[in-house]
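One protein chain omitted, others in place.
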Amino acid sequence: MAMRKIYLDNSATTRVDDEVVGEMLPFFTEQFGNASSTHQWGQQAKQAIEEARNQVARLLNGTPNEITFVSGGTEADNLAIVGIAEAHGDKGRHIITSRIEHPAVLATCAHLEKEGWKVTYLPVYGEGIVRLDDLRKAMTDETVLITIMHSNNELGTLQPIREIGELVREQREAGRRHLYFHTDAVQSIGKVDVDVRELGVDLLSLTAHKFHGPKGIGVLYVRRGVRISPQTYGGHHERDRRAGTESVPLIAGIGKAAELARLHLAERSGHLRNLRDYLEQELFRIIPDITRNGDAERRLPSIANLNFDHVEGEGLQISLDLKGVAVSTGSACSSGSTEPSHVLVAIGLSQDTGHGSLRFSFGKDNTREDVDYVLETLPAIVGKLRSLSPRAVKKSKLEAGA
Amino acid sequence: MAMRKIYLDNSATTRVDDEVVGEMLPFFTEQFGNASSTHQWGQQAKQAIEEARNQVARLLNGTPNEITFVSGGTEADNLAIVGIAEAHGDKGRHIITSRIEHPAVLATCAHLEKEGWKVTYLPVYGEGIVRLDDLRKAMTDETVLITIMHSNNELGTLQPIREIGELVREQREAGRRHLYFHTDAVQSIGKVDVDVRELGVDLLSLTAHKFHGPKGIGVLYVRRGVRISPQTYGGHHERDRRAGTESVPLIAGIGKAAELARLHLAERSGHLRNLRDYLEQELFRIIPDITRNGDAERRLPSIANLNFDHVEGEGLQISLDLKGVAVSTGSACSSGSTEPSHVLVAIGLSQDTGHGSLRFSFGKDNTREDVDYVLETLPAIVGKLRSLSPRAVKKSKLEAGA
Amino acid sequence: MYSAKVLEHLENPRNVGEIENASAIGKSTNPVCGDMLQLYLRLRDGRIESAGFLVQGCPPSIAAGSVLTELVTGMSVEDAGRMAPRDITTALESLPRNKEHCSVLAIDALRDALKLTP
Partner (left out) sequence: MYSAKVLEHLENPRNVGEIENASAIGKSTNPVCGDMLQLYLRLRDGRIESAGFLVQGCPPSIAAGSVLTELVTGMSVEDAGRMAPRDITTALESLPRNKEHCSVLAIDALRDALKLTP
């Protein structure tokens, strides 16, 4: 069998769509103006940016002036959290988040803790989902910001954002005027519907490279009327929210990617679910001692996070890589570390079992043949690594003896 | 005469080199991995980043681990200034800069002033250049950072960076250990030699889009051993100096642009100077009442900033735009404002004369024919606007009477 | 950024210059931007027979002066006295928000010429 190349790590990043590349290209060499310039080159650039802003607004069901372009999901999360903290810290200094947020949120919260903020990290239990009751109990008159991700990047678990949005609305009506709600929707875009009005969020982060757009461009949605403190100082770009010459090609790219994500949502979502469910079903059938991490229902259609008893995830991942298959253990950000992922620890996996987890994440370009190849390849790999494992060997001896 | 399109606003931004585009393209659709991933897609991405880091290090005569990729010149300036301020503010809270810095520096300093820092803004006199004596006098035991641009974006004037570097070295040896020196070299790259060792700087900013690379990517050079506080929180990218998934295509692009800038420096620099000098010489010959803004010698080869008495720069600029020629009044960042540029005010132009200035900025793709077209077009435009101008009319009447 | 009309007046300003034997002269200056406009009118039988202008200012102020001279030519002094910045903006199709004050510059000169309080 010839060596294939199969990319099943679409939660880490995705291939840029050819249509998106086509949209970007003219802005490198033809319409290369600076959007702040008043001549024709500048005006072309500006127009491209405003068109992209419209496309993103439509994807989210927001309005164009609620869209701020930034350099990616990390900057969007930072700007949302520190931007609210600085603008409204006089009303209280408490933030509520969860234990399974992305490092872009957790490290920002940790930074604010050093500056005297109090941060509550909500538990997520075995299912990997925060509970409204916990959130309700955590809220105080000091709470200025709730930041809970729309879906988790390792497990794919969907958080109850709409319900939290309602709770926030109630609290505001009950007098807690200075309560803001941010969600990191980086993983959800293009996989499930994300509608800022329906969710009732004040701020929302996304990044193009997770939905077939380019790396280096993201968006912070800020609901009309919500004030944040800018975190970069310079020219008057992005209505004074984010200084720096706009990357016109990348912005044109995220605009196009947003349009495609909106137009093809149902179809892509169904395709991802089919592939993911097929993989899980067959793996459960042919490899013993596998468990699923996180809730089986309330999750993205694109992610399967599975635990293989008695083996180490990295050995599986590298062995698959040698067969041409890209998957990940934990998130890309924490790779190279020897600690199990904070997300797997949060759902109660021990250091030992947490190390045996793999994340398969599907993208629109994957096929059923890709899954078939994994199904042919993976059992032998698991078998080999288990034959090395003291615990697995002991277990199989016991079973043979029984 | 057919309408031509002539771009003479290369200090605002430049056309991306075709070779640079070629270098970026594979990273959108083929080698599209996340550099943090441990599989082959990730390793390819990582390798591309390290190669680009080498290319930039070579351009600056630094080492690769002194290079941090950021989203542009504005972020580089912000990170340098706030990064030093936060890391070393316990040693003193005084910054020295100049009156003609880019808004990315000035607005950041203004932000720190609000947080209790003292900032000295050095004057630049008619020549548009800071004086060492003023700097020497401004330094105190409280001074933690000197940030002076390498060349000014409106006038092109070169600041005495090497001399300041020496002064800083002397001061350090004399006991002022916590004095750091940053320069914004955004405008200089590709036009004059920029060598961090020779200049004696601790930090240096640059951005790709000013030297035929893409918008949205820049570099902060940080000398080995200099500690700065990161300004974004998240994953462990860029040796913990700048969190966020790296934009591999843009980084490959800035690497290539840096290599080309290094290889073609002498040739491009000579070409720019020829065109610029030809334009100035001829304009001075054929249009009366023009003056040059800033020093005639100590400046970039690429910029001509000229003042046309009794007319308004915007009228000139828009009229040229209607003839297909892109130039600017002031910097792109401040366009649309009715105030004369802070740089022209700093060199002593009155509000009135300051409004009559145009910046022509050349790039490697400009030709002698471009200049000829301007020489054919501009006199009639100036003549028409002067025929409208009360002061110019009065003056010519007086002259006719004399 | 600017309307086609503004650009057209910038390229071909009408009625440029002082008028010989002007019956009324008006001046205005905007202290913020420093732009200034001078308007010359020749009046006969309560009508504006001809108009001329000079300006040192931004493109909208040039277009405003130019279009003003067109508008007022042939107009009764009384009607001219009722003109407002809006009329200039409309005649120019539109002005960017931060350039609306340029139409005021032209109207101020007109009112000054007609000795009306601005």
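In order of appearance the chains are A, B and C, and numbering begins at 1 in each one.
The working rule: a contact is a pair of C-beta atoms (placed from the backbone, for glycine too) under 8 Å apart; a residue touches a chain by one contact, two chains touch by 3 or more.
What you see is a predicted model; the values in this text were computed from it and never measured.
Though it is not drawn, the left-out chain touches A in the full complex. Contact with the omitted chain, checked across A:38, A:108, A:269 or A:319, is made by A:319.
Checked against the full complex, the candidates A:93, A:310 or A:342 give a single residue touching the omitted chain, namely A:310.
Residue A:393 is the one among A:263, A:286 or A:393 that touches the chain missing from this view.
Within the entire complex, the positions of chain A that touch the omitted partner chain are 310-312, 314-315, 318-319, 322, 336-339, 351-352, 355, 384-385, 387-393.
Assume only the chains that are shown with their structure count from here on.
We define each chain's centre as the mean of its Cα atoms; on that basis chain B and chain C are separated by 40 Å. Note on chain placement: the centre of chain A and the centre of chain B lie 36 Å apart, centres being C-alpha means.
Taking each chain's centre as the average of its CA atoms, chain A and chain C sit 58 Å apart. Counting partner chains per residue, chain B has residues 314, 318, 336 touching two or more of them.
In chain C, no residue touches two or more other chains.
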